[in-house]
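Remarks on the structure that follows.
Apart from one protein chain that is not included, each protein chain of the complex appears where it belongs.
Showing subunit A:
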Amino acid sequence: MIAFDNVAYNYGGGELLSDISLRLAPGSFHFLTGPSGAGKSTFLKLAYAELLPTAGRVTIFDRDVRGLTRDDVALVRRRIGVVHQDVQFLDHLPLAANVSLPLMVSGKAGDPRDMTDLLQWVGLGQLADALPPQLSGGERQRAALARAVIMGPDVILADEPTGNLDWEMSLRLLTLLVELNKMGKTILVATHDLNLIRTAKNQVAARVLRIRNRRIQLAGADL
């Protein structure tokens, strides 16, 4: 799916990530943790080709990101659902239109019943006509997840998806991610919330990666 081979990334003159090698296998569930500023968001941006590595090679769906045209990047992103902590929507469009945005930009006609099912799955069935500024933080995160999965992507990348949520809402979002993983989706969640990771490990066979000293390592029992 997504592979990093000896990847490094320099940011503002300093090296943020160094010698990163990793493969996200289909259907796997990974957590990526580390302190703030360790490079978790940068790692995710490299994984969906928003950034290019300064050294090494990132391949997405067996294609080197350096060889991707801008149109190729757009096509790749249709196969990767991304959920950000500070998720952004088109504030002038109702929730249902925002969630179906990936379908709209790819010229696909969505089935309204699927949209209803999807919104109900994330618990937003009653808010289809609401505008994004009217949504709470938890509702925005769930809406972002719905938008991320509407195209049936192979991979879902979530960057601190529970950062602005209370514990109850975080668990709800985690449950949705676990359900997606059970459907065969590859999941990578960047988070510094260790409680969330411990809870998730009771529900799914997740690997936990940690960024330390610019390198990535498998987290052990000290988690």
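By our rule, a residue touches a chain if its C-beta (ideal position, glycine included) is under 8 Å from a C-beta of that chain, and two chains touch if they have at least 3 such contacts; residues count from 1.
Here is the rule we use: contacts and distances are computed from a predicted model.
Novice: Match the chain absent from this complex view to the correct UniProt protein name in "NADH-quinone oxidoreductase subunit H", "Glycosyltransferase 2-like domain-containing protein", "Branched-chain amino acid ABC transporter permease" or "Cell division protein FtsX".
Specialist: In UniProt, the chain excluded from the picture bears the name "Cell division protein FtsX".
Novice: Out of A:20, A:47 or A:82, which touches the unshown chain?
Specialist: A:82
Novice: Based on the whole complex, identify which of A:25, A:105 or A:194 touches the chain you can't see.
Specialist: Checking the options A:25, A:105 or A:194, the one contacting the hidden chain is A:105.
Novice: Even though one chain is hidden, which residues of subunit A still touch it in the full complex?
Specialist: The missing chain touches subunit A at positions 45, 49-51, 70-71, 74-78, 82, 88-93, 97, 101-102, 104-106, 147, 151.
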